[in-house]
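Complex shown without one protein chain; remaining protein chains in place.
Take a look at chain A:
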Amino acid sequence: MAAGVAAWLPFARAAAIGWMPVANCPMPLAPADKNKRQDELIVLNVSGRRFQTWRTTLERYPDTLLGSTEKEFFFNEDTKEYFFDRDPEVFRCVLNFYRTGKLHYPRYECISAYDDELAFYGILPEIIGDCCYEEYKDRKRENAERLMDDNDSENNQESMPSLSFRQTMWRAFENPHTSTLALVFYYVTGFFIAVSVITNVVETVPCGTVPGSKELPCGERYSVAFFCLDTACVMIFTVEYLLRLFAAPSRYRFIRSVMSIIDVVAIMPYYIGLVMTNNEDVSGAFVTLRVFRVFRIFKFSRHSQGLRILGYTLKSCASELGFLLFSLTMAIIIFATVMFYAEKGSSASKFTSIPASFWYTIVTMTTLGYGDMVPKTIAGKIFGSICSLSGVLVIALPVPVIVSNFSRIYHQNQRADKRRAQKKARLARIRVAKTGSSNAYLHSKRNGLLNEALELMGTPEEEHMGKTTSLIESQHHHLLHCLEKTTNHEFIDEQMFEQNCMESSMQNYPSTRSPSLSSHPGLTTTCCSRRSKKTTHLPNSNLPATRLRSMQELSTIHIQGSEQPSLTTSRSSLNLKADDGLRPNCKTSQITTAIISIPTPPALTPEGEGRPPPASPGSNTNVPAVASNVVKVSAL
């Protein structure tokens, strides 16, 4: 029941008195109206803008935030008003919904901002009024497509290390830019498609006369050569088709897809031709089959995005095309009939029957005007001119719809490409921001440690080197510090880590098992005893004189990504490294200073595997959350 008419409920109940004299049984008791409050004004303060409304207005929709007791959480005792720290513009629409019962969607508003606000106030977007619903849905669909595009391109760029051979093959087929082999394959198939199409065309060109017979088309003159070419192409296509079939994740779906049908249709005529040669009866059909060879040109649509867009557009405009066809058919029949009867009397008229007039009508309506059939009577001429005028109109009407569809899809594709390019820039910026904040942490730590060191040494010269950090920053740094203590590892920055990796790996490589600990002065001291024990293992370890220097020897910062199954390999190598030095443990955090190190390329794992992982559970980089989208490989 629309809450707007709740105001009329008293009227409906009053009108029920009309049933009373008719009723035979006694009526149920009316519900008591407990605590009948007087209607009061409540003040809603949304980011400074004050809205006022009756309490009953808000209570019309009791399952939303404002209509239920949930708004009491926002009640400000001092000012006796409800304070919401949200956008006042959208709140206007929300409040109007309570007042009028219709939710409107303002056009200037961003769709996701609006959705967020609606979600906050507990209002379902489905109740947007008809006036604005279409606009809302369109914008939402656009947005979803946009996000989907982003996700798709993201997925494409993820490097999934452990794919089966079949999956790699499929990816190679679908996206030729993934590896050089795929690219080669792509170009080879494209070349052969072109060759095949050109041979089909050239076959029919008259090729000069063999003495003693009439002019022959090239196909018959050099039939062997053409046959060999054809065979080669078909073999390539067959191999390609079988490979695709093998690699497809869902064979059944692949077989039903359009491209595979085109493939099959392209190669079938050849095989059928092989099977049924020299049979006079079916040679007519055989000739027909050769026509199907031209379908090979459709295989180019895998190579051309534009073709795919065109095909997709036509598919999505199916209804408009259907309408165009239907209206054209109607018009053709009408005008053909009229022209036939108009021209019936004229002598030697070409309009021998109504179907014969179809040709005239079609040619006229599409403004072709071949001139092989022309009306001779006056009536015929008049109707003929009306026919051509209406033809122009009928055809011109649905075409813009198709054009606009094509334009929309095409621009979407352009947008996707643009976004991909922008995304790189965006990611780079994000990375910079992340390293910025992680550097802030390390910097503050350095300063803090330095302060401690200075204090220890008893030289409280410089008071606070670090800049005054805000409360939130200091709390954040404290949090990270606690994490370090928990895992007995420390955060370090990129270069030092890389350096570490490089040195350790270089020294590891020649020697079999013994990690070159010498190259790792990079142990930041922590107060963890285990850590210090490890440091004593290092033959060359010079306990860093200053912690500052130690900080400089760590390396590699990575940015969090999704979980990687490659952890096992990295774990062992990480264990390896743990001996050598510090493996900063990384934990992902949304905010940033998450630093991970998945140090090594698999090259190191052979070395690492043999080693018994040295005690440190602290070195457990078993953070399951650890994974890196971007694996920085130290130069090996």
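For the reader, a short list of remarks on this structure follows.
The rule we apply is simple: contacts are C-beta pairs under 8 Å (C-beta built on N, C-alpha and C of every residue); 3 or more make two chains touch, one makes a residue touch a chain; residues count from 1.
As a convention for this text, contacts and distances are computed from a predicted model.
Its record in UniProt calls the unshown chain "Kv channel-interacting protein 4", which is the match among "Ubiquinone biosynthesis protein", "Kv channel-interacting protein 4", "NEDD8-activating enzyme E1 regulatory subunit" or "Ciliary neurotrophic factor receptor subunit alpha". When the missing chain is restored to the complex, the residue among A:227, A:300 or A:341 that touches it is A:341.
Contact with the chain that does not appear here is found for just one residue of A:19, A:73 or A:252, A:19. Touch with the chain that is not drawn comes from one residue among A:11, A:246, A:271 or A:326, which is A:11. Across A:110, A:382 or A:399, the single residue that touches the chain missing here is A:382. Residues 1-2, 4-5, 7-27, 29-30, 33, 38-39, 99-100, 338, 341-342, 344-345, 377-379, 382-383, 386 are the ones on chain A that touch the missing chain.
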